[in-house]
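Of the protein chains in this complex, all but one are displayed in their positions.
The block that comes next holds chain A.
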Amino acid sequence: MIDFILARYNYWIVIILMLTGLYIVYSRGNLVKTVIGLNVFQTSVFIFYITLGKVVGGTAPILLGAHSAGHGGPSARGATGGDHGDGHGADGHDTGGHGEDHAADPHQAASSHEAPVHADVQHGTPLTEEEALEVLSGQMSNSLEPNAAGDVSGQSDVPAESLHDFSEIDASNSLTPQMPDTHEPAPVDPGITITPGGHETAADQQAVLDAGHEAMTHAAEVVYSNPLPHVLILTAIVVGVATTAVGLALAVRIREAYGTIEEDALERMDNEAATGSPTGEGGKA
């Protein structure tokens, strides 16, 4: 039982944060606190998505082995993409320990969008299944759960049963993030690799392709986390920041117009404006 709960600690964090956030929104009368509650609520969703994308033993979804390829490229694109590449490289350091590889070329970074996914498809499933079984057999090396589908259903099932069918679900419908149907081993499709850049010469394209192939052969040996949920949640974070900004701006305007940001006082004033009585129509005194 304890194992069952601990093994899914990240989901517990999500649930606790979610309910805390909602509770703050409903119970607090201060507008700023309401906005804070909304933020806590949204943060729980961010963590939920990040949990979905995590693959046990997987590194950050940055194409490894791009270092040499990046410098082999015919142009100085690496210079323009320097910040980008460095940032990603640092990520690799932290999470994967494969720090010697830097994705210094922006086009590498672009093609790495594709590569890790394929790596997942080909190698993710068997490996994480093993990992999952390890987790189940008690080796709780505080890694995040590999598979949300099995996991979430596991949470709500009877523990023993869910532990039992955990690996089953795992193998059947998980960890094949967005292209589970395409198991072809040669995913460096010229169209896909080049589209993000959009305007290279033929020579450049060839160089990128070569680099891509090289990187792919390397990448196939590495397990990556699923990049898509991270991308999605970046979008959601932007939306969350915008919502907070608008909410706080409204709070400022309300303060200017009413002189208070306490909901009770606001409601009293609004009721007075509507009906002439502080309690509103049919309200008890």
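Keep this in mind: a residue touches a chain if its C-beta (ideal position, glycine included) is under 8 Å from a C-beta of that chain, and two chains touch if they have at least 3 such contacts; residues count from 1.
Convention: contacts and distances are computed from a predicted model.
A.B. asks: Under which of the names "Monovalent cation/H+ antiporter subunit D family protein", "Glutathione import ATP-binding protein GsiA", "ABC transporter permease" or "Cellulose synthase catalytic subunit [UDP-forming]" is the non-displayed chain listed in UniProt?
C.D. replies: So, among "Monovalent cation/H+ antiporter subunit D family protein", "Glutathione import ATP-binding protein GsiA", "ABC transporter permease" or "Cellulose synthase catalytic subunit [UDP-forming]", the name matching the hidden chain's UniProt entry is "Monovalent cation/H+ antiporter subunit D family protein".
A.B. asks: Using the document's definition of touch, tell me which of A:10, A:42, A:59 or A:225 contacts the absent chain.
C.D. replies: Counting the whole complex, the residue in contact with the absent chain is A:42.
A.B. asks: I need the residue numbers on chain A that touch the omitted chain, in ascending order.
C.D. replies: So the residues of chain A touching the unseen chain are 18, 22, 25, 31, 34, 38, 41-42, 45, 48-49, 52, 147-149, 151-153, 156-157, 173-181, 191-192, 195, 228-229, 232, 235-236, 239, 242-243, 246-247, 250-251, 253-254, 257-258, 266, 270, 273-274.
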